[in-house]
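Below is one structure; the comments refer to it alone.
Missing here: one protein chain of the complex. Every other protein chain is in place.
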Amino acid sequence: MINVGIIGYGYWGPNLVRNFFAANDCRVISVAEARPERLRLLEKIFPTIKGVSDAAEIIYDPKIDAVVIATPVATHFTLAHKALAEGKHVLLEKPMTSSTEEAELLINLAEQKRVLLMVDHTFLYTGAVQKMRDLVDSRELGNIKYLDSTRINLGLFQSDVNVLWDLAPHDISILNYIVDERPYSVNATGITHTNNNIENIAYLTVNYASGFIAHFNCSWTSPVKVRMMLVGGDQKMILYNDLEPTEKIKVYDTGYSYSNDEERKRVLVDYRTGDIHVPKLTTTEALLGMANDFIHCIQEKKQPKSSCHLGLDVVRILEASNKSIKQNGREVILESNLVPTITKSNEVLI
Amino acid sequence: MINVGIIGYGYWGPNLVRNFFAANDCRVISVAEARPERLRLLEKIFPTIKGVSDAAEIIYDPKIDAVVIATPVATHFTLAHKALAEGKHVLLEKPMTSSTEEAELLINLAEQKRVLLMVDHTFLYTGAVQKMRDLVDSRELGNIKYLDSTRINLGLFQSDVNVLWDLAPHDISILNYIVDERPYSVNATGITHTNNNIENIAYLTVNYASGFIAHFNCSWTSPVKVRMMLVGGDQKMILYNDLEPTEKIKVYDTGYSYSNDEERKRVLVDYRTGDIHVPKLTTTEALLGMANDFIHCIQEKKQPKSSCHLGLDVVRILEASNKSIKQNGREVILESNLVPTITKSNEVLI
Amino acid sequence: MINVGIIGYGYWGPNLVRNFFAANDCRVISVAEARPERLRLLEKIFPTIKGVSDAAEIIYDPKIDAVVIATPVATHFTLAHKALAEGKHVLLEKPMTSSTEEAELLINLAEQKRVLLMVDHTFLYTGAVQKMRDLVDSRELGNIKYLDSTRINLGLFQSDVNVLWDLAPHDISILNYIVDERPYSVNATGITHTNNNIENIAYLTVNYASGFIAHFNCSWTSPVKVRMMLVGGDQKMILYNDLEPTEKIKVYDTGYSYSNDEERKRVLVDYRTGDIHVPKLTTTEALLGMANDFIHCIQEKKQPKSSCHLGLDVVRILEASNKSIKQNGREVILESNLVPTITKSNEVLI
Partner (left out) sequence: MINVGIIGYGYWGPNLVRNFFAANDCRVISVAEARPERLRLLEKIFPTIKGVSDAAEIIYDPKIDAVVIATPVATHFTLAHKALAEGKHVLLEKPMTSSTEEAELLINLAEQKRVLLMVDHTFLYTGAVQKMRDLVDSRELGNIKYLDSTRINLGLFQSDVNVLWDLAPHDISILNYIVDERPYSVNATGITHTNNNIENIAYLTVNYASGFIAHFNCSWTSPVKVRMMLVGGDQKMILYNDLEPTEKIKVYDTGYSYSNDEERKRVLVDYRTGDIHVPKLTTTEALLGMANDFIHCIQEKKQPKSSCHLGLDVVRILEASNKSIKQNGREVILESNLVPTITKSNEVLI
């Protein structure tokens, strides 16, 4: 039985409490939250949980085995660092931290303390994402060529992070979960429509040496809600529409191939469309799956699906996207050893 | 009565012939096409039109007043230049030319010869685009803040131009038609999945000094066809879905505003959602409207809706997008005098 | 403060408990449920509510002011009769009773005891249905001409009532709420695909002297879920799609008119299509609105929106639909004084 303390009872906190309540082999002991009216709400619904006003009452509580941190991202590093230092297992809400440096420090500390550090990328526990990974892994799509994601709506403008840090972690975590190749660079552009220098619309491209490309379109300023992702291979392609109540994943038996037409000195491309298949998906609640994975991995000393390493890779891409936006869309290299040897820019600049 | 000759009877040619047949005050005299089987098809359907195998038979035919050029873009400049030099009025298919230099030379020649030079950006003649322009012009949207366009499908891979030159002219012409402000720069990224260095997926961002931003997502590699454009103002927003049979334009009474929270040193953003309005649109055939505008402007010596200047501005953005893609997404300046004086890159580089 | 007891903690019970918990000026004292595992579930989630195994412990509890009955319809009459006889206010789940006779007996008893008898037709408390009623009442639709409802899905086959008794009460209650005219007859047909003589597909037509007609298509056997209602007037028409997350109600500025063409001895019909308007709807939880209406009407001695008289009228139509199905679709008269004097059948039979 793992004793859990949860720091932060804001928008997402009640969902975490409810699911750790329902998870196996664990017990929610206490919840820390500075706002008294939120604590009163907690006590009304969950009278058996102790509400405390200070995170320290959880971090330094010897009865607590694992700490769940659901506070603004700027506070993640400090809270998680203290908790890990105390030997607690830690689950961080997404995005993991404000910088790769912070994320790496936490990962090192967790390894040193031999405790579990995990990030809550909930989408990895949905039936839809699991099905997409299975389809990629089984090579049913052939060689995957692109991922194109649109996540827009008229939404809460955050005051601390831009729209990519708010919305893209979902999609980047899915990208990292289903694609093994590591990217070498990103480009991003965006715009601020409020006077606080926090982008409310942004576009991100992630580049890979194999020719795979990923693109993310995020906005808090759309009149319609769109949650759509395309994953294209040369054999089959997936349309993932998260707003569809039952037909979230459609697999198109659609592809293309090319050959050289030597005579006319050009490339001939053939495309093909066939049947569409809509697989039935498991419908268990994703957040409960995440909570169970956390508890199970503590007990079994294993790495979870939504590991701290995946969480770090998400932060790495977000951090680079910030740099690219500030440099007007210039390419920002993530891993220079992965950059294709003859880059396109060399071709141009020579 | 204007006598018209049409050069090119490929994919789009039959539509042009049919609509110039139906247009007012004009007569289709001859059609030039090198492929005999296409000419036979023409003669079967339109026995009164003369089919010729060489464009010169149209360009140098003294009976012909106006030449419509529907050939691959690489041939536009040479054919149009000859026809203008002969004093013919010229209608060019989109995109106008392969470069801004070519487009400017043609515009100068047409002015010198006092003939009409026009580009067929058909979408400007649809009820949907006209309605969008009216909504922007009447300031019903408030200050417009963004345009976001997705035009993807599993489509014919072109062998001479990339996906932006193939698909984006539609959307860029709409952008230029409804937004008066001139852009100062573009960023573009893309990927080639065939070995011919012609991008089949590309993303384009167009930047404006006022803070307006336009983004275009184009692909020949999507299993689903999407034709969707969002135009957002701070008062209202438009969703334009060209695949909807009747509800192509939805106007959302949706907006946002912000204020400074001095105490907490942050910006507060309020958003608002209200009713949606789906205006009835005129349903006349756009291509017929374009043909009538061409003939009418020849007769009245006026500039058409889809003018050569708008056509040039489309080519300018496409040309810059090519440069940006070749430089890995780097910002390419269109008009340096429009660049905001304190650029974001200065902030970063200092 | 009204003390409430709830009988039945099955599929719908938890929703009732949750909303009476949230409602104003009331307190849920006890819940009766025969199945021990359901009672344990109740106690886990709502530790302050007393679970009892016998309905009598609620009906005869002097502390209880109002009884909510959420049991199979066959038990409604007996339970409600006892509770009313004890002077309790009673809320019955839909459909009210198994027969009009039972419903009328309960209504008489409630009047005699001067207590409130109400039926939970939850849909009347949705923003969508309220908007439809407002549009009809304000005569924005003109003269209303038809209501056409489809409520189908692959659903729980009930073992006690057919698909009309299960699904149509929602739609018939909406019909009765928005249309004042009383129907004079019904026709119904249906089919049983299981060997228990309980129709799993059924079609119901309700006839009105003014020429208004209502039609209901109900099925437990559809692979897709459809919740669609059309309400047409001669000036405007409504499409109500309850599965749309935000655009549930669309108002079409669409109508038709007719005139006599004396010369050609025929009727000329003109139709007209115009804009579409999607009004913003209130999004408060309907069940909470219903609970508040129940409590409020007890306190104020008023009749609620979802009154026992409306509930009786729903049962009257359902009861007639049974007769019609058993007589192979024959028209069953509801109110003979409303039958048009020159009926169509007279025309035929003479």
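Chains here go by letter, A, B and C, matching the order in which they are written, and residues are numbered from 1 within each.
Throughout what follows, a contact is a pair of C-beta atoms (placed from the backbone, for glycine too) under 8 Å apart; a residue touches a chain by one contact, two chains touch by 3 or more.
The structure presented is a predicted model; accordingly, all values stated were derived computationally and were not measured.
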Practice prompt. From the listed residues C:Asn187, C:Ser306 or C:Ser321, report the one that touches the chain absent from this view.
Written response: C:Asn187
Worksheet item: Out of C:Thr71, C:Asn217 or C:Ser306, which is the one that touches the chain we can't see?
Response: C:Asn217
Practice prompt. Would you indicate which residue among C:Val4, C:Met96, C:Ala110 or C:Leu239 is in contact with the undisplayed chain?
Written response: C:Leu239
Discussion item. List every residue of chain A that touches the chain not included in the displayed model.
Written reply: 247, 250, 253, 273-280
Discussion item. Even though one chain is hidden, which residues of chain C still touch it in the full complex?
Written reply: 145-146, 148, 150, 152, 154-155, 157, 159, 185, 187, 189, 191-196, 198, 201, 203, 205, 207, 211, 213, 215, 217, 219, 221-224, 230, 232, 234, 237-239, 250, 252, 254, 256, 258, 260, 266-269, 271, 273, 323, 325-331, 343-345, 347-349
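Definition applied: only the chains that are shown with their structure count from here on.
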Worksheet entry | Highest-count interface - the chain pair sharing the most C-beta contacts | A-B
Practice prompt. Look at all chain centres (mean of CA atoms) and spot the one farthest from the centre of chain C.
Written response: B
Item to complete: Would you kindly tell me how far, in whole Å, the mean C-alpha position of chain C lies from that of chain B?
Response: 53
Fill in: Centre-of-Cα separation between chain B and chain A, whole angstrom
37
Discussion item. Show the residues in chain B shared as contacts by 2 or more other chains, in ascending order.
Written reply: 250, 273
